[in-house]
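A single protein chain has been omitted from the complex, and every remaining protein chain is retained in its original position.
Moving on to chain A:
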């Protein structure tokens, strides 16, 4: 039990320090998952030894569902079969299988870190040609603070718990840690998959380098200046956004989209936060069952009246219920919270697209003014005309591809929501039926005795 905890735990956690265990401990997790039927034939089943395998998670549904608009094109298939957690860094193994000629080999794997993904995203954002596309949102930074903090607390409270209780709590935490880990892997995977399924992005040079270059990309982490520069840029951008938001859009579609997305974004952000809170408190309830079950079983052990068997049964049941309850919580997290979170980021990306278009519109109008001015002064007219023409062209192009992108985004969103909501409802029913069966069985047993 303990050794597996070691594997899973980030070594910096105070919990480990407390035990004076030194040395680099890495957790390598093979993300086992059920292959989605769509890609079943293309993906080889992996059987390489996994350092950790948690059986109860094995059948857990994969979260692929979030990005459902992946086309069936098998020319470029990407997945992340392995990931290695080393200190704060997570190393992903990006595996690609392709039939495209632009790659040197049909199948290859490269090690990548989170920073590399961010770099890829940033280069895409900065590429002028992609201004009219919704750039898939960058995966969030791996965050293991939640379980780590909990582990810390658990280490502190160890003395107040019985052995089994402690073991169970640790097991639960490990499962949670693993779930976070898997989620991290998946969001990274989805990012790549969305790129690979996009007709334009899949041809991107940087993307192909990212996939193919078998050395460390050694992406320089942003230095302080750049970081603040980025920060400043963001500030300017939001100020600019406010400024140009006053401009009346000529196109009804975009005007509508803008108000819709702004409204929707704030709503979905709120919903995400609330869903997160809800799932967290659900987990707490499940954790409480552990303690109660352990204490009940202790009382049962000391009891020597007829109550003994009842208490034991009760305790067993609570233990089982706790597992179900925990599953309910994590499934909710997976199906609901993640969905909302992903679309929150996606909408942000769509909003960015709108901003870029609005910016182009503003530029076009400015160029119009400049042309007027130039005509008035009869100076630099051809230059201004050329500028104006370019701006218009850019704007039109942006508008066109933007319209397409937004429409497809809408369809994608609806399909994703449908899929996830159905799955969640089904899982909820399944779990509730499970609990019902458990409860009924136990009640009957108690009544008989």
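Things to note:
One rule holds for everything that comes next: a contact is a pair of C-beta atoms (placed from the backbone, for glycine too) under 8 Å apart; a residue touches a chain by one contact, two chains touch by 3 or more; residues count from 1.
Going forward, contacts and distances are computed from a predicted model.
The unshown chain of the complex is recorded in UniProt as "Sorting nexin-1", chosen from "Sorting nexin-1", "WDR73 protein", "AP-3 complex subunit delta-1" or "Small ribosomal subunit protein uS2m".
Although one chain is not drawn, the whole complex shows that of A:105, A:203 or A:277 it is A:277 that touches it.
Touching the omitted chain from chain A are residues 260, 263-264, 267-268, 270-271, 273-275, 277-278, 280-282, 284-285, 288-289, 291-292, 295-296, 298-299, 302-303, 305-307, 310-311, 314, 317, 321, 410, 413-414, 417-418, 421-422, 425-426, 428-429, 432-433, 435-436, 439-440, 442-443, 446-447.
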